[in-house]
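Can you keep this structure in mind? I'll have questions shortly.
One chain of protein is taken out of this complex; the other chains stay put.
This part shows chain A:
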Amino acid sequence: MLQFILKRLGLAILVAITVSFISFSLLFLSGDPAAALAGETASGEDIEALRRLYGFDRPMLVQYFDWLASALRGDFGESYYFKLPVAGLIFDRLEVTMLLGVCGISFALLVAVPLGVAAAMRPNSIIDRLALFMSVAGQALPSFWFGLILIVVFAIKLGWLPPSGTTSWQNFVMPTIVLGYYAMPAIMRLTRAGMLEVLNSDYIRTARAKGASEVRVMFKHALRNAIIPVVSLAAVQMGFMLGGSIVVESIFALHGAGYLAWESIARNDLPTVQALILIFSMFYIVFTFLADVLNAWLDPRMRSS
């Protein structure tokens, strides 16, 4: 197991280095950064001056290591737009996004996994149909529309929850539901399909032949095997929620990192975009690593491969 973790960790670090290089070179892929910085009316001399000031005249590899060293110290440079350190800008907003992501995925898992198990236990029953309906509805319902409906009902009509802001935990209830709801259909379908397949397998029959109760058969023998693909999916969904919660963040006016990324792209604020891409990619890598470790713990066959 330890060997497996170390191997995966090494792999994750390699991927992280590659990704960091790619996000660094984004600055250059989008044209001459000095020219972009100087604006359209700048003279050639101004651009040259900026080039020297920001160090764009040095060899690229030198610039990369310089940038990486700063990034590792938590220094991502200064935002072109806000004229403030990028790190401070991001970390404020990352907190909101992280909280939202963790709540969203937990909510999705807590609803979708039991629902998928229940649906698999009784295929074609009422509960299975309900689950199918929810997943179809979930896929068909756009997040912004669902979010607005929630705001109308729970914030405006009933007045139970605040419609926007980040001041208390209540602000996070509706965004969590909207974000989680988006991830639920896939998790539910995958759990159901996995359970149906596992329940047909010979070792489930063996467990029953031993005299194990249905609950034990479901949760000890079946779920552990059926949940493995769900873990990988949840890791991807979680990464997606961090970067892709822009819609939800804007509906509920939660100024998170997703929203910042959106704004910064529009403003050509390259250091901020670069830092956000790097950070989101690192989260992806961390989640994938954690999912691999969790799966290896769930399925011993993965450890040896």
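The rule is short, and it goes like this: a residue touches a chain if its C-beta (ideal position, glycine included) is under 8 Å from a C-beta of that chain, and two chains touch if they have at least 3 such contacts; residues count from 1.
Convention: contacts and distances are computed from a predicted model.
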Name check vs UniProt for the chain missing from the figure, options "Cell division topological specificity factor", "4Fe-4S dicluster domain-containing protein", "ABC transporter ATP-binding protein" or "Lactate utilization protein", returns "ABC transporter ATP-binding protein"
Per the whole complex, from A:61, A:209 or A:266 the residue touching the absent chain is A:209
Where chain A meets the chain that is not shown, the residues are 201-203, 205-214, 221, 224-225, 298-301, 304
